[in-house]
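In this view, the complex is presented without one of its protein chains, the others remaining in place.
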Amino acid sequence: MSSIYFIALPLLFGFAVPILSRFGKNSVAYSSAIMQLALLYLAYSMISMPNSVVEVIAINPPLGISLVANKVSVAFVLLFTLLMSLFSIYYLDIRRTKPYKDENKFFILINMLLASAIGLVLSSDIFNIYVFFEIAGISAYILSAYEGSAKAYEAGIKYLITGMIASIFLVFAIALIYIHLGSLNLAVLSERFMTLPSEMKLLISMLLFIGFGFKVEIFPLNFWVTDVYEGSSTLVNGLFSSIVVKAYLFVFFHIFYLFIPSGEYGSFLVMVGAITMIVAETVALKQTNLKRIFAYSSLGQIGFIFSTLTLESSSAVTAAIFIVIAHSIAKLAIFLTITIIEHSSGSVDISTLRHIKSPFVVTIFIVAMVSLLGLPPLLGFTGKFLSLKSFAVSAEFLPLTIIIIASVIESVYYFKLVGLLLDRESERKPLPTSLIQKSILSLLILILVVVGVAPWIISPYIDQASHMMLDNSLYISTLLGAGK
Amino acid sequence: MNLKRDVAVQTYSGLGLSALLAITILNIMLHNMPQSVKRAGEKLLEINSQDGVANAVTTVVVYFRGFDTLGEIAVLFIASLGIGLVLSSHSEHHHKVESSFILKTASKLLFPIIILFGIYVMVYGHLSPGGGFQGGVIVASAFLLLLISHQDFELSHSVISAFETLAGVSYVIIGLMGLWILDNFLGNFIPHDISQMGMLVSGGIIPLIYIIVGIKVGSEMSMIVQNLLKRSDNE
Partner (left out) sequence: MSDIFTYLNQKEVIDSIVLIGSMALFFVGLFGLLSQKHIIKIFISISIMEISIFLLFVGSTFVKGYTAPILGDGFEKFVGMNDPIPHAMILTAIVIGMAVFALGMSFAIEYYKLTGITDIDKMREMRR
């Protein structure tokens, strides 16, 4: 099967929604979910393929655009399609009581978001990456302003302005790259990038860092993130935190590893990640809005993943992939749970946690938070443990200390939330949850528990994936050797 | 007083920061003028004639980098959708200023000519400068003229949406047909003989796709223009 379907089918679906909507009220919703499940199946079938598959579009690389499906990119594609299809099924339940206005457009947007996230991961052409960067951006701007309140528009405008600035710096970098290196293909650029004069290399790296930095949400460039999370609807926050950021994070490091194999800027970036983490966790302490708290917690986790990935050792990459999986699943579960709370009480203040009487929701919430915190026996622990180990192996003790302090701070506000959830004094109201909601949330938590207890289910695959992510010569030879 | 000072401080610091950055970046760029590298574009020019299209930019936009164009169409589609979503959320009440007789007549006269010119630019995109994007924008400008001059003129939402859907779906389907026939997404599966270069029917799928792009861009842009225009009417 061809990896082009991951992008072509959601786009086809998006364009065809006016036709599909003629077949009845639910046809768009169901066809969207069915298509995502089909993509999930396709991703699952690609997991077992032995070699990388290069999908050539129009002409052979290095001249044309091609999609590279190797172990690591397929792992991300599988994660994204899995989370997106669970999200869609969950939304099918939500829409019976609280649908979005103009629902068809919502389905178009989430599918475009999925297509662009997958495109970012698979694409091997830097200008094509820019195009997917923009598709993901523009769908995310509209999704964050979707509710149509003043808050939502403010979030949308902030997101849009930062996104436009980011894209300018990215286009600037791509223009300089093409002017000086004469190619757009990542494999060719990987061979030629180190031949640049050092000043030019620094300039292009800085431009790429700023361009992606806004989207990857690292420290000096993430001032807008929490406002966007607070302004946009809770369901959408789950997508932002579990899919969109992860795609940008992957593509940032994909380019970083290919262009700068010697780890030249590593010591700078590792501190950027550590500072992102500690600043976010410290600010999160005094927040009282659940969405803001988890937005800051996302920033903290991203800083952690970011600094782990800059270590450039295969054990660190393995650890980072584990954290990405654990964080995406746990954050999606948390935001979906907050949606239930918000719909029943109309508020996302932390005091609402006192008034929940639903053992199920409380369990989900606590398990997901414990996994985020990285306590055994959950999946978050595996990643955190491996990551801290690789920090120690690489002798990066300053960032290690900062990360451990940040984790302690993180645990303070998580346990504050746990305390509110388990507070015996307060008056509690039951929280109705439907069967579909229960099964989706339990499935997410089940993955966290089962893979956490038995990480060896996926660890051989992730080991191979992390080797592949760091192996530039393999990537170059697969990409340039492809052709028909 | 305080506010004034704040503004001044912000302005000067902004100016200073920009100037500093400008000097640094210019310095780097002026000292590292591009070397003569063999660019991918030169190779593309060499192999360009094999598809039988006289305009190399069109070949690159529609064929060699056609995947980018598909993404670009998607961006335009999403933007148009978002603008429709955002600006149609309030009820409309027009207040009309009747245009003069001269304006109305002249715009009616010009409208078919502009549309024809737009279609010409679209259809000849593979032979001469121009193409789907340019032609689509010209078509949209014809509708803009009508929208400004005739206050009661309104584009039918369902007709525009039908054009949009048709164009978008057929773009992806043509791409997928390339995949099924040639095992190559967006592959040129229609016969394209090099001897026909320069003729209207040449280049296989390339002119076809550019016309589709033109229809798509024309309908999206017309819709964007109408949404923005109708909105600002009831100020």
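What to note about this one:
For clarity, chains are labelled A and B in written order, and residue numbers in each chain start from 1.
Here is the rule we go by: contacts are C-beta pairs under 8 Å (C-beta built on N, C-alpha and C of every residue); 3 or more make two chains touch, one makes a residue touch a chain.
Owing to the predicted nature of the structure, the values given are computational and were not obtained by experimental measurement.
The residue touching the chain not shown here, chosen from A:7, A:72 or A:131, is A:131.
Residue in contact with the omitted chain (choice from A:145, A:280 or A:448): A:145. For the chain left out of this panel, the touching residue among A:191, A:230, A:312 or A:410 is A:230. Looking at B:79, B:119 or B:162, the residue that reaches the missing chain in the full complex is B:79. Within subunit B, the residues in touch with the undisplayed chain are 10-11, 13-15, 17-19, 21-22, 25-26, 29-30, 33-34, 39-42, 44-46, 48-49, 54-57, 59-61, 64-65, 68-69, 72, 75-76, 78-80, 82-83, 86-87, 89-90, 127-129, 133, 197-198, 217, 224, 227-228, 231-232. Residue positions on subunit A in contact with the hidden chain: 127, 130-131, 134, 137-138, 141-142, 145, 148-151, 153-158, 160-161, 163-165, 167-168, 171-172, 174-175, 178-179, 184, 226-227, 230-231, in rising order.
Methods note: only the chains that are shown with their structure count from here on.
Those residues of subunit B whose C-beta lies close enough to touch subunit A in the complex are 25, 28-29, 31-32, 34-35, 37-41, 43-44, 47, 63-68, 70-72, 74-75, 77-79, 81-82, 85-86, 89, 161-162, 164-165, 168-169, 171-173, 175-176, 179, 183-188.
Considering their complex, residues 2, 4, 8, 11-12, 14-19, 55-59, 62-65, 101-102, 105, 108-109, 112, 115-116, 119, 127-128, 131-132, 134-135, 138-139, 141-142, 145-146, 148, 176, 178-185, 188, 196-197, 199-200, 202-203, 484 of subunit A touch subunit B.
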